[in-house]
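With one protein chain removed, the remaining protein chains of the complex are shown where they sit.
The block that comes next holds subunit A.
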Amino acid sequence: MDRNQSHRQVATMKQSLFDQGYLDHEQFNQLEELQDDANPNFVEEVVTLYYRDSARLVHSIEQALEKSPIDFNKLDSYMHQFRGSSSSIGAKKVKAECSLFREYCRAGNGEGCMRTFQQVKKEYTALRKKLETFFQLARQAGPVDRARRPK
């Protein structure tokens, strides 16, 4: 596959992530704008940080949900962090599920929290798989030649 075709494939995959609602295009584009020749892997670095923080928060939330009685304030605090970092990278579906979880937290609804948390994890796993594929493609395609912009 030639270089142009590879770049087109990366662009198509990115657009599909926006179209399917996995990523917020404005927020993700803002992240991409911070990437340049001096920081060529900035987006992937940020997303990798997101994976690490998310793993830690998922574990903390799981532990908190196992306790009896449930500490809803603690749960809300963890989910506030998860929602915040999801929002930073434009993880739209994950952010939406986090918001729903927080509503159940505030209502003191443990069952609702547990149910929604399964959705949070499902959306996070789905997004992570797609992003891993995306970055693999992007690495294979190499840096985009920005000297000429398409009309």
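Following the convention adopted for this analysis, a contact is a pair of C-beta atoms (placed from the backbone, for glycine too) under 8 Å apart; a residue touches a chain by one contact, two chains touch by 3 or more; residues count from 1.
Definition applied: contacts and distances are computed from a predicted model.
Not every chain of the complex appears here, and the one that does not is recorded in UniProt as "Response regulatory domain-containing protein", selected from "U3 small nucleolar RNA-associated protein 15 homolog", "Response regulatory domain-containing protein", "Mitochondrial ribosomal protein L17" or "Pyridoxal phosphate phosphatase".
Of the candidate positions A:H7, A:H25, A:H80 or A:K130, contact with the hidden chain is made by A:H80. Of the listed positions A:A11, A:V46, A:A96 or A:A126, the one in contact with the omitted chain in the full complex is A:V46. Residues touching the missing chain, restricted to subunit A, are 27, 30-31, 34, 36, 39, 42, 45-46, 49-50, 53, 77, 80-81, 83-85, 87-89 (touch as defined at the top).
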